Structure formats: C-alpha cells, structure tokens
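Shown here: the complex without one of its protein chains, the others still in place.
Now for chain A:
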Amino acid sequence: MNTTQTDNNAIITIDDMHKWYGDFHVLKNINLTVTRGERIVICGPSGSGKSTLIRCINRLEEHQRGSIIVDGIELTNDLKNIEKIRAEVGMVFQHFNLFPHLTILENLTLGPIWVRKTPKKEAEATAMYYLEKVRIAEQAKKYPGQLSGGQQQRVAIARSLCMKPNVMLFDEPTSALDPEMVKEVLDVMISLARDGMTMLVVSHEMGFAKSVAHRVLFMDGGEILEENEPHAFFTAPQHERTKLFLSQILE
C-alpha cells in the first residue's frame, strides 16, 4: 500500500536518465522523484547540466536512455504525449521569451485559447487574474518591448500560470535581470510557493533556496552530486565540490 501511496504522490519520476550531445555525455545517471507540492532548487557551476535537466522534463531536450514520467505520462517521441505534458508543465526562461509581436494580454491568452480551447472571454478573465497576482495588470495592453526586464519576467510567469500547470520549471529566472529587479521576480515566485505550486528552480539565489525550497540539488559534470534539505545543504555540505562551489558564490 505504501508504494502506491508514494507513486500517486510523485508528479515527476526520472529513472536512470542519460543524455548525450553527440559524443558529449551531458547528463549521467539522473534519478529524481518530485512529489506534488515539492519545491526543489538546482544549483551548480555553468555547464553542469542543470538547465538541460529541467529542459528534458518538458522535452525541449530529448533524453536517450532511461525514463521520465510526468504526471503519469512517459515522455516518448509520441508528439501527442509531449504536447499534453507541455500544457501541464509551465516553463519560465532566463530571457523571458515573451512574444514581442503580441500584447501582454495576448501573450497570456494564446496558450489557453489555442491549446486548452478556452473561450476568449474566459481566457482573458484568467489572464487578468494572474496579471493582478504578479501586480502588473495595468500593463495588459502594452507590448513586451515596452516593459522592464523584471516586469517582463513577471509576465512570463503569469503566462505559464494561465495554462493552470501542475509543475513550474524555472530556468535561471533572475540571472538576466538588473540587480534591483531580482527581488520583484523572487517575490512572485515566493508567493507561488506559498500557494503550494510544485516548482523546480535552476537558480543561484541562495536566499530564495533557503526560504522556500524543500530540497537543494547540486549538480556538476552532468551528475547530481549532492542533495539535501536547505539548512543542512548550506551549513554542512558533504562533497568537496559542493563546498568549493558554495564558498565561491557565498563570499
């Protein structure tokens, strides 16, 4: 009984997953189970494969060995499955990737209207709700190019939320921002965490990790070297590589 319990509760199960770019082994033997409502921060030096890992979860990247199961659906080459999973998994990018030719409101309603087949009125109401939530509703009629970086990233988060995802992936959401804008984005992410969203966040924002993460993963050379709950992770890192990394970013 106990095993089915955990299985039901797991929203992402990655088992013995490997990925290569040509000959280069980017991800090695990844095993990771994420339960519903869990918040995980992934850190590590650049080139360690942390972005690639979360991009595998909605198949922006393809893995070659092992399995990834998201919400009961295994990621294979079946396009229908991939589109279904992508609709369930929200993603926020380092460079926001808003659609510059559409207004903020259109950016938010596009997915619900075309993928979820939501009526336009309803999609717009949902969009305004989430724009309120990221405190940017007054900009709905503007174009992305007219907003600051921090505002754009908040819009990008709202855009993902409009799809009512079960999981949110964040790929270095604050590293392209000017320092004074980091906080406004982190605040939105923290309030999202309070609402119980399942989140996988690639980030070096250690304050964020300490305050909202259940677990912190450290990756290097394509492997998950260490994982622990935040307090233990920051105060008593086990691995030499982790110690070095932490000393470098915390100084």
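For this structure, a couple of remarks:
Assume a contact is a pair of C-beta atoms (placed from the backbone, for glycine too) under 8 Å apart; a residue touches a chain by one contact, two chains touch by 3 or more; residues count from 1.
Criterion: contacts and distances are computed from a predicted model.
Missing chain, UniProt name from the options "Succinyl-CoA--3-ketoacid-CoA transferase", "Acyl-CoA dehydrogenase", "General L-amino acid transport system permease protein" or "ResB-like domain-containing protein": "General L-amino acid transport system permease protein".
If you put the hidden chain back, the residue from A:11, A:98, A:212 or A:225 that touches it is A:98. In the complete complex, the hidden chain is touched by one of A:26, A:70, A:136 or A:163, namely A:163. Summarising the interface, chain A meets the missing chain with residues 58, 60, 79, 83-84, 86-87, 89-91, 93, 95, 97-101, 110-111, 114-115, 143-146, 159-160, 163.
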